[in-house]
Every structure is written in structure tokens, then in C-alpha cells.
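Here's the structure we're looking at; comments come further down.
Let's turn to chain A:
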Amino acid sequence: MTLNYYLVLAALLFTIGAVGVLVRRNAIVVFMCIELMLNAVNLTLITFARSTGTVDGQIIALFVMVVAAAEVVIGLAIIMSIYRTRRSASVDDANLLKY
Partner candidate 1 sequence: MSDFPWLVAMIAVPAVGAAVVAALLKGRELLAKQLALAVSLVVLALAVLATVAFDRGGDRFQLTTSVSWIPDFGVDFALGVDGIALVMLLLIGVLVPLVVGASWEDPAPEGRSMRVFFAWLLLLEAMMVGVFAATDVFLFYVFFEAMLVPMYFLIGSFGGPRRQYAAVKFFLYSLVGGLVMLAAVIGLYVVSSSQLGEGTFAFDALRQLEIDPGVQKLLFLGFFVAFAIKAPLVPFHTWLPDSGAEAPIGGAVLLVGVLDKVGTFGFLRYCLPLFPDASRDFAPWILGLAVAGILYAALLAMGQSDMKRLVSYTSISHFGFIALGIFAFTTEAGTGAVLYMVNHGLATGLLFLVVGMLIARGGSRQIGDYGGVAAQAPKLAGAFLVAGLASLALPGTNSFVSEFLVLIGSYPSRPVFTVVATLGIILAALYILLMYQRTMHGPPRGVLMAAPDEAPGALGGGSTAVLTAPAPAPSRLRVADLSGRELVVVAPLVALIIVLGVYPQPLLDLIEPAVTATLSDLGAPR
Partner candidate 2 sequence: METMSAEGLLSWSWLLVALPLAGAAVLLLGGRRTDRWGHLLGTATVAAAFVLAVLCTVQLAGLDERRADVDLFTFISSGDLDVRAGLLLDPLSLTFALLITGVGSLIHVYSIGYMAHDAGRRRFFAYLNLFVAAMLLLVLGNSFVALYVGWEGVGLASYLLIAFWYTRPAAATAAKKAFIMNRVGDVGLALAIFVMFAQLGTTSYAGVFAAVGTLAGGTVTALGLLLLLGACGKSGQFPLHAWLPDAMEGPTPVSALIHAATMVTAGVYLIARSAPIYDETPTARAVVLAVGAVTLLIGAIAGCAFDDIKKVLAYSTVSQIGYMFLAVGLGPAGYVAGLAHLLAHGFFKAGLFLGAGSVMHAMDDSVDMRRFGGLWRRLPVTFVTFGLGYLALIGFPFLSGYFTKDAIIEAALDRDDAWGWVLGGVAVLGAGLTAFYMTRLMLMTFFGRPRWEDGVHPHESPSVMTVPMVVLAVGSVGAGFLLVRAFPLADWLEPVFGEEHEAEHVVAPLTVGLVVTGVMLLGVLAAWLFVGRREVPVLAPVRVSPVTRAARNALYADTVNESLLMRPGQWLTRALVWLDNRGVDGAVNGLAATLGGSSSRLGRAQTGFVRTYALGMLGGAVLVAGALLAVTAG
């Protein structure tokens, strides 16, 4: 069943994204990794839509894109404000709050 390749690919992408979140310091990149995870999900959805023969999956994918876009707006805003204060977008610099 060839569709499984897509699923596996999506799973790989998702994993790559997740790992990226863990290993990258730059907030922007971390955020991009999250986007990657979302898109991996989109791929999965499309694949399933195809396999189940329903359109729901594709519609969901559209929704996800919109939401992702909204997320980008918020995220960039937050990251920007922090960057302008600290002159650094490294997530590791932001650890005043702990324990």
C-alpha cells in the first residue's frame, strides 16, 4: 500500500520537527520546526483523505494552514518584542523563570 510511504514520510517530518524544537536555539528556527510538524500533519491528513476517500482531511488541512498563519503572527510578535529588548533570539537566554 503505497500510501503508507506518505504516512511514514509525514511521521519522519514530524519527528524531525520535534527534534528540531529540542536542538535548535534560535527562537525563529524553533518556531519553524513547529511549523514543519504542522505541515507533516497536513501531509498525513491529505493521505488519509485520499485513503478514506473523504474530503474532510483536505478541509482540515486548509483549516490548519489558516491557524498556522495566525500562530505565526502571534509568535513572531512575541519573538520580536523579546528580540528588541534583549538583542537576542536565543531561547536559552530566556531563563529568568525557573525552579
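Throughout what follows, a residue touches a chain if its C-beta (ideal position, glycine included) is under 8 Å from a C-beta of that chain, and two chains touch if they have at least 3 such contacts; residues count from 1.
Candidate selection criterion: all candidates are chains of the complex that A comes from, given by their letters.
Since the structure is predicted, the reported quantities are computational estimates derived from the model, not experimental observations.
One chain among 1 or 2 touches chain A in this complex, and its number is 2. Residues of chain A that touch candidate 2 in their complex: 18, 21-23, 25, 30, 91-92, 94-99.
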